[in-house]
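The structure appears right after this line, and notes come after that.
Here the complex is missing a single protein chain, while all its other protein chains stay put.
Right, subunit A next:
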Amino acid sequence: MSAPSPSPVKTGPAPAARPPSRERGPGRARGLKRRYGHPAFFLFPLPALVLYVIFFAIPTVQAFQYAVTNWDGYSAEYDSVGLDNFRQLAGGDDLFSNAMTNSLKFMLVVVVFQTLFSLVLASMLTRNSRSSTLLRAVFFLPTILSSVSVAFVWKFIYDPNFGLANRALESVGLDALTSSYLGDDGKAIYFLALTQIWFHTGQMMVIFIAGLQQIPRELYEAAAIDGVSRWQRFRHVTWPMIAPATGIVIAYTTIQSFKAFDLVLGLGGNPPQGSLDILSTRIYTSFANSEFGYAAAESIVFMALIALVTVIQRRTVKLTQSGA
């Protein structure tokens, strides 16, 4: 659930400059208090901060420390191996490069199609009518299911012998299109992507609907008066207005697809077969195989990749916004 928030970056230093109403204060407030408010306010985030630092922030930093060791998780002693883990990741680890390729393929397919589908559905359901409210609710429904549940349903759909997909194809005479789905090493990752898209398109659709509903109607009325075509209306009114929502959907979808761990475990078994292995499951498998140091190095690469993709996306969104 990590829609990378634009706010902390943008809003950072801005409100600091304005000293709160010097004249109106009771006069007793001294410098510090005037500038930083009642000191008691600092007590409120404290419990959250303590837990967050101990159980989240410090472990995140420690991942970097483990990443340069050969620790197996159990031995009392272990050695620093410098950047060896990373060299191995970059060079000769077929399992890791396979997982990396799969993750990227999966992410690309999911981001492109999920964004497209959710935008198309949203644009059809923007107006509030009884039928569109009902359809929105139906399309959103899969989102609240657990990944394990979704995995079981799709395992049955993909079952090569009894599965729904092949049965449906056969019943309309398209026997030629039947497939072994997850059993087909070349295509398995795309069928995994299809399941992910089924799982989360409704959620992204709702974000688009919220964005579309904020477009003032006057803009469309003005466009109608100018007699622009439907495509021009989309290109020059709708698209620039929903650029922020698009940015959020793409960012959300990317991170969600990198984290598709549960779904892979449910569909691909534990540990997942190579054709479904993605970065998150690879790290987990290394960890389960007691390669703590190595798994930590993999997780650093994973974190870096997510950071990189997030930065690229922010840039792209800004470019499209200013260019539009």
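A few comments on the model shown:
The definition used in the following text is that contacts are C-beta pairs under 8 Å (C-beta built on N, C-alpha and C of every residue); 3 or more make two chains touch, one makes a residue touch a chain; residues count from 1.
Definition applied: contacts and distances are computed from a predicted model.
When the unshown chain is looked up in UniProt, the name that turns up among "3-isopropylmalate dehydratase large subunit", "Indolepyruvate oxidoreductase", "Extracellular solute-binding protein" or "Carbohydrate ABC transporter permease" is "Carbohydrate ABC transporter permease". Touching the chain that is not shown, out of A:Thr143, A:Ser180 or A:Gln273: A:Thr143 (per the contact rule at the top). Annotation: of A:Val68, A:Val81, A:Met100 or A:Leu121, A:Leu121 touches the absent chain (contact as defined above). Among A:Leu104, A:Leu169, A:Ala210 or A:Val237, only A:Ala210 touches the chain left out of the display. Mapped onto subunit A, the footprint of the missing chain covers residues 1-5, 7-8, 11-13, 15-16, 20, 35-38, 40-49, 51-52, 54-60, 62-63, 66, 73, 117, 120-121, 123-125, 135-149, 152-154, 156-157, 162, 164, 167, 198, 202-203, 206-207, 210-211, 214, 244-245, 248, 252, 255, 258-259, 261-262, 265-266, 270, 279-280, 283-284, 287, 292, 295-296, 299-300, 302-303, 306-307, 310.
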